[in-house]
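A single protein chain has been omitted from the complex, and every remaining protein chain is retained in its original position.
== chain A ==
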Amino acid sequence: MTTVDTGAPRRPRVPSFVRYLARRLVIALGLLLGSTVVGFLLVQAVPGDPVAANLSDEALGDPEAVAAFEQRWGLDEPLPVQYLTYLGNLVQGDFGMSQHTGRPVLEDLLDHVPATLEIAVPAFVLSVLLGITIGMFAALRHGKAADQAVRVGSLLGLSTPPFWMSLLVLYLFFFVLGLSPGGGRLSPEFSPPPTVTGLYPVDALLAGEPMVAWDAVQHAALPVLVLTLVTTATLVRFVRSALLEVLRKDYITAAYAKGLPARTVRHRHLLRAGLVQIMTMAGLTFASMLAGTVLIESVFAWPGVGNYAYASASALDRPAILGVTVFVAAAYILINLVVDLLYGLADPRIRLS
């Protein structure tokens, strides 16, 4: 072949995406391991004796029970060995027992995750749609009054304390207008539907109980509203600046200059080029929703992951604090990994860098 040699050595014929995937996986695993170290070291500083906190008074009087507990968690060993014991248990899905609920931490987490998803997923979908629409609207009117209005509006959304916004909407829709049934996931007269997905509206419909489903939707409406407002504010700003960058590109000018309809330019050229960046931001946003909603969940008495984290932290419940921190970090890292992979899939240049 007579192609010019670029100087770069010929790489073995492994598809670039596979190499990219492998590298990302290694990084994610490293971070995951790191997050367990951070969590483990953090809870070492939690005051109190883990043996006394975990065992009943009866068991504490029994030296054999104490020894068995210490052995299971390697508490009589030096710290690095304790960490390895913890890691070994973790890999087998044993997050330990929560002291404040008296149940395995993993079970607790699996109970609380669907509640968070029930508000996080609708809020995520709504805020991505709104964020892209409003962000593009502002970017196309850069510097005009509409752009300024969007800018101030999104800053307003970012600057409002989410817990305060939650109280305001609760006051307005529950106390003044009586449109909302208030906090919690269901009204007291209904009992939770049999668990299939863990999402109450879905499970209630599957069980053929439309009234329960409607009640669950009404309960979720306000937390979803607040979460959507807060998240949209972040996304609008991001979409706007990402699209402004694309708008400066020559190919956009060229597309307009050759007479393509504005709609085509917007969708085929502008949005598509900005999508990779927007996707990354959206992924990060979703990840932060998984536990970052604690301030909203606490106002609406919503039994999600954030509330569990808060309850564990205030009860100084070591295994639960550790479990929820590691779990949330793992979800964060996993979502980032997925976003990175989509990113690499969407834009081949990234794989090679």
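The working rule: contacts are C-beta pairs under 8 Å (C-beta built on N, C-alpha and C of every residue); 3 or more make two chains touch, one makes a residue touch a chain; residues count from 1.
As a working rule, contacts and distances are computed from a predicted model.
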Completion exercise
Out of "Phosphate-binding protein", "Peptide/nickel transport system permease protein", "3-isopropylmalate dehydratase large subunit" or "Heme exporter protein C", the chain not pictured bears the UniProt name "Peptide/nickel transport system permease protein"
Exercise for the section: For the chain that's not shown, point to the residue among A:Ile134, A:Val294 or A:Val339 touching it. Expected result: A:Val294
Completion exercise
Absent-chain interface residues of chain A come out as 30-31, 34-35, 38-39, 42-43, 45-47, 143, 148, 151-152, 155-156, 158-164, 167-168, 170-171, 174-175, 241, 284, 287-288, 290-292, 294-295, 298-299, 306, 309-310, 313-314, 316, 321, 324-325, 328-329, 332-333
